[in-house]
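The structure appears below as structure tokens.
Only a single protein chain was left out; the remaining protein chains are all shown in position.
Here is subunit A:
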Amino acid sequence: MLTQQIINGLMLGAIYMLVAVAFTLAIGVLNFLNFSLPGLFMVGGMATYGFIRIGWPWFFAIGGALFLAALVSLLVERLAYRRGEGAEADVPLVSSLGFLVLLENLMLVQYGSDQQAFPALLPDMNLRVGGLVIGIAQIISLAISVILVAWLSWFLKRTNAGRRIRTVAENRETAQLLGVNIRRLVPQLFVASALLAAVGGVLFAVNYQQVSPWMGEGPGFKGVAAMIIGGMGSIWGSVIGGLLIGFAEVLSITFIGADVVNITVYGLLLLILIVRPQGLLGKPPAREKL
């Protein structure tokens, strides 16, 4: 029973982890709390649903949704981030929040405000290990999330492009003097973080088989909480934070009741903020990021 819940928590945590990593990439490198990311999470789920509804095969539908999320993210970069450069730090933040509201309402106009049933893409097969029931969708989601984040971490550590990104994260002016093409790098980062969030949205839809225009808000804010718990700008911090929140949520639903989920999750956040304000893996003085 407990092991079963841990597996469920791991799955949910993996989705929060993707959102948290998306946020941490934006804040760690660009110093930008990008509130359009919950909207892009939702676009991942809702657009996949929409494309399937008009008859696209599911893999095209997912590809189309990810493509759409990337395009929207480029718009956010142009209209919210780039325009806000040089302005007060909260100008781009507020504009990105505007994008979240805009995306939600566009979906509302298109599909209505109700929860929509998302078709089962994967055979309803379960793996039985001992007394445990593990859904195929769960395993695939977990594998995709872990592979994506592990690959991202490797990429940042081991490639020239990764070192360029970490240089921009530490000092933009130095990056420029070393010939990092920031004009090209920034949109690429926006696409990368959009894809992480949108993949999270697709996995959420596939696992819970329902979508709505508001589906990004819960995971979005829990993703932010996970990022803060783990330590802003740290990828592995976001991984730990995401999994912690996933467990906390599933365990408190099971043992206390669904009403207390938010109390547990945000209580955990508050506790971390009091005990260790820089987050579990955050290192404030050294400014080490990613």
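Basically, a residue touches a chain if its C-beta (ideal position, glycine included) is under 8 Å from a C-beta of that chain, and two chains touch if they have at least 3 such contacts; residues count from 1.
Criterion: contacts and distances are computed from a predicted model.
**Student:** What is the missing chain called in its UniProt entry, if the choices are "Cytochrome C", "Fe-S cluster assembly protein SufD", "Branched-chain amino acid transport system ATP-binding protein" or "Molybdopterin dehydrogenase"?
**Tutor:** "Branched-chain amino acid transport system ATP-binding protein"
**Student:** Among the options A:L33, A:V76, A:V180 or A:L281, which residue touches the chain absent from this view?
**Tutor:** Checking each option in A:L33, A:V76, A:V180 or A:L281, the one touching the absent chain turns out to be A:V180.
**Student:** Just the residue numbers, please: which parts of subunit A touch the chain that's not shown?
**Tutor:** Residues of subunit A in contact with the hidden chain: 160, 163-164, 166-167, 169-171, 173-174, 176-181, 286-290.
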